[in-house]
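Take this structure first; my questions come after.
All protein chains but one are shown at their positions in the complex.
Letters A, B and C mark the chains in the order given here, with residues in each chain numbered from 1 onward.
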Amino acid sequence: MKKDEKVSSTQMIFLLVTTITVTGFLFVPSITAQYASRDGWISVGLAATLFGILVALVYTRLGLYFPEKSVVEYAPEIIGKFGGRLIGLLYIFFFIHINAIIVREFGDFLVTAFLPETPLPVFNTVVVLLAAFVVSNGMEVLCRMNQFLFPLFVAAFVFIVFLLTEDVNFGNFLPLMENGIKPVIRGSLVPGAWRGEIVLILMFLPFMNQPREAGKTLVGAVLLIGFFLTLTTATSIAVFGPLLTQNMVFPILELARYVSLGRFLERLEAVVIIVWVAGVTVKVAAFYLAAVLGTAQWLNIKDYRPLVYPVGLIILVYSMALFENSRELVDFLATVFVPYAYLFELGIPMGLLAVALVRYRGGRKQ
Amino acid sequence: MIILVLIIVFIGIIALETPVMLKNRQWRELAAFGVLMLGAMVLTFAQVLGLPLPNPTSGIEMIFSPVADMIKNILS
Amino acid sequence: MLKKWKNIIKKVFAKPRNESQAIGGGESKEPVAVSLESNIKHLKAVFDRCTDVIFREFEAAIGGGVKTAMIYIDGLVNKEMLTDDLVKALMYDVSGINSSAPVSDPAGYLSRSIIAFTEVKVHDNMMDVVHSLLSGETVLFVDGVSKAFTLSTQDWVQRAVTEPATENVVRGPREGFTENLQTNYTLIRRRIKSSRLKFETMKIGAVTKTAVSVGYIEGIVNNKIVDEVKSRLQRIDTDGILESGYIEEYIEDAPMTVFPTVQATERPDKVAGGLLEGQVAILVDTTPFVLLVPVTFPQLLQASEDYYLRWPFASFIRFIRFVTLNIALLAPPLYIAITTYHQEMLPTPLLISIAAAREGVPFPAFVEALLMETTFEVLREAGVRLPKAVGQAVSIVGALVIGDAAVSAGLVSPAMVIVVALTAISSFSLPSYFGAFSLRILRFPLMALAAALGLFGVMAGLLALLIHLCSLRSFGVPYIAPLAPTSWRDLKDMFFRMPWWSMFTRPRMTGHKEPARQDYMQKPRPPRRRPGGKSGQ
Partner (left out) sequence: MKKEIIAVILVLSVLLFPGCWSRREVEDLAIVTAIGIDRMVLGGQEKPKLTVLVARPSQLGGQQANTSAETNADWLVSEVGDTLYDAERKLYRRSPRILRIYHNEMVIIGEDSARNGVQDVFDFLQRHKDIRLRTWMFVSRGDASETMKVMPELENMLSQEISEILVKSMPGTSETLAVDLRRFSEALVTPGWDAVLPVIRTIEPREPKGTKRGEKEAGQTIMLDGLALFHNNRLAGLMPPEEVTGFLYIIGKTQSGTVVLEHKTESGSISRITVLMSRASGEIKPVFREGSLEMEIKIDAEADVVEVQGDAAVGSPDVIRDLNREFSQKVKSIAEKSLDTAQKKYKTDIFGFGKTVHQKYPDYWREIEQEWSEIYPEVPVTVKVDAKIRRTSVIADPFQIR
């Protein structure tokens, strides 16, 4: 295992933020607005961030028992060989499955909004190939590439939001919490599940050059993600109002299309697409790397490289086979995805942590 | 046609990966690669030929949709 | 099976080379004989059929007349110096010492008292003699002395120090390296007057025996990099090195990339600057191009002039350069992608005028672009190969005529001509000629991707490029170093060129051994009270 590859905590923050924001900003505003209507930004900004911080603390506490190991490696140490290996297998499955969903989201979005005549497999193949290219180069290259892209994402994002300030209508946020707190919490579940994708840290913690900083890193990442997603949700509600937002499939795309600077800088959806393509490549690569690393560790082999292409093929096939149509995907994300993701993002780590707390009360024997 | 392309791709991947492992005598890696690759090939052909694939999503839906419904009932 | 192939390949390509055979028989460590005759005979055998080797035998006026012989290669030595300082001294005994007195130690006596040369080496085996002779020294045999004297009389025809051809500046020194290694040392040493500046020389090339020198500043440079450079140089086993380009290909980290991971420059000031930042210079005899390692991609976008102009201008120029970098790489692909896939991105009037201009053009935009780009590359190549005086005129006229005629014939649209011209000018504005090469090549696959998948294809291509760039390393240093992994303080010298007094540290990647470059607080401030001010007492 190439654990001599080390990344700094800034790089880790950037990686997590890109990974989560890039699909989040596309799907979250609409799904949240369906439940929480005009209070969507509260769901995304406060409720989901609180959840994110909770899971961040769990991961940190858990990860620091074994700063040199990933969850696939230390789960057997905590709860015994059989259970631990089962958990490892479940995580590998989770990463591959989530990755297939991401690839599907990617292709669906591009077909819907960009090149409608191009078949879906083309987009999926390209992104998986690019990601395979990254994964076979390792974690450092992934982080470096993301570090290069991250300022561009932020710039594009800020640019679009900034150009829309003229069209913002804060009246759209009123009245606050019309129907009480329940819809707000309901709306926060999906963004919460998204925020929980920092579960990647369970695989990536050993790569950090200062694992002690993991707590700060994760909380920082959660807050930054919260900021970006809240800004997106708030902007689309402020510009379009909650009722239009909830009927749109991709509000951020509509926002970009709505930008108009002096009638010559218009139709900026290409900016969103470019950011999206780059970001999803990073995201797919991150989950892909986690899956491949996990598989290699689970099978106890030293070099994960040979597994890159087979795993990529599996991801590719499932990205096309998982859903029949685009609404099935969104429906899955809005309903079943929530408990499913929470199990892996909160349930299992919490369980592991509980056992670990009891077993290693007096500090872990090194 | 598409099957031909796929076969070429598979042969390409195998030809690319195996020599290195053979040279370094990484038998464990080779076994893992072989099993995964076989699985991937079966899945790919099944998908291309329109055979039913084991779809984990339906299983997940089965397990988790009661929970999802419960959440819906509590929060609405 | 693999092994079998390997063996076959080895047999075909790696035929064992015999160095002594290659050099011509003088390799045996045969000692210098006492007899002058046998020495001359030996050398004549070695330099059989070498008409430019001159044997001159005469009698020296010492010890009552001793037979001596002087051997040199015509054209490599300074004959006047030989006549005045050697032949005359020996024949007429200008030193005025009693010439008839017997000499107990003729060898020592000769080198101490008679031969008026600054550098005299004494050899006692033939191999060294042959080597010195070939590198332009003059060999002196004295009958009865089993030693050979070699005198550094090298003086061959060489180019004067002139302005470098590839990297021009408006402000800054006009000197460029020459083909002579010694001159090149001088040019660097003049700039860095420190004993910490080291040059370590080795001979590479079994036949050419080219002198290759590794220069660095001890204390600043990372020793690991120096050792790595030296070991990579020592691994080279080939017949000849004629230019530093040979070396470059043998030592680079990533042989299969289009990006140069070794920087070649003709400018001594650039090399000196690099050395001060902890880079290692590789000087090769017989070429004015000096290699600098490790190098990062952003460095290829920096000209030495950036550091001589005042910082606001320099920063502005750098900004322009980033723009032109993007234009040079992306203008044609983006044009293709936008006009054939994403017409919605253009403002309506622009779209309509492009559509109007393209009406009647028979080719799709991609073919049109390919046609024009290829034409342009051909013209540029022709311009380089033609004699200097004709070259520029031909390429300009060619471009104008072909461009204009193609447009009026309706073969290409005017918009395309504008795009291609813009691309060409932008690629000329990049300071590194060799860095610009990679962009010229990469433009074509990107154009193909743009034609196949529009912006998505361009983006996929760029991402693949980015991944590739991120995975590159140059002697252990990440290729896009100050950007990713980010080093905030090095970014001062990246998109901008911050004022000199604010760049306190050397680049982290190469100069971390002695990070401080200068003292803090050197920002010039106006004096508290103006000397001529009224408020003063």
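A few notes on this one:
Assume a contact is a pair of C-beta atoms (placed from the backbone, for glycine too) under 8 Å apart; a residue touches a chain by one contact, two chains touch by 3 or more.
Treat the numbers as computed from the prediction; the structure is a model and nothing was measured.
Shown as candidates are A:I96, A:L130 or A:C143; the residue that touches the absent chain is A:L130. Considering the whole complex, the residue from C:A365, C:L483 or C:M509 that touches the absent chain is C:A365.
Listed residues C:T340, C:S429 or C:S502: the one in touch with the omitted chain is C:T340.
Touching the missing chain, out of C:I54, C:L134, C:I236 or C:L351, is residue C:L351. The set of subunit A residues touching the chain not shown comprises 112-113, 115-119, 122, 125-126, 129-130, 132-133, 136, 167, 171, 174-175, 178, 239-241, 243-244, 247, 254, 257-258, 260, 266-267. By the touch definition given at the top, subunit C reaches the unshown chain through residues 254-257, 339-341, 343-344, 348-349, 351-361, 364-365, 414, 445, 448-449, 451-454, 457, 460, 464, 468, 471.
Note that only the chains that are shown with their structure count from here on.
Taking the mean of the C-alpha atoms as each chain's centre, subunit B and subunit C sit 51 Å apart. Computed from the mean C-alpha positions, the centre of subunit A lies at a distance of 47 Å from the centre of subunit C. Against subunit B, in their complex, subunit A makes its touches with residues 93, 97, 182-183, 185-186, 189, 295-296, 299-303, 305-307, 309-311, 313-314, 316-318, 320-323, 332, 335-336, 338-340, 343.
Against subunit A, the residues of subunit B that register as touching in their complex are 13, 16-17, 20-21, 26, 28-30, 32-33, 36-37, 39-41, 43-44, 46-47, 53, 55-57, 60-61, 63-65, 67-68, 71-72, 75-76.
Here subunit A touches subunit C in the complex through residues 8, 10-11, 110, 114-115, 118, 122-123, 126, 130, 133-134, 137, 141, 143-149, 263-264, 266-267, 269-270, 273-274, 277-278, 281, going by the rule given at the top.
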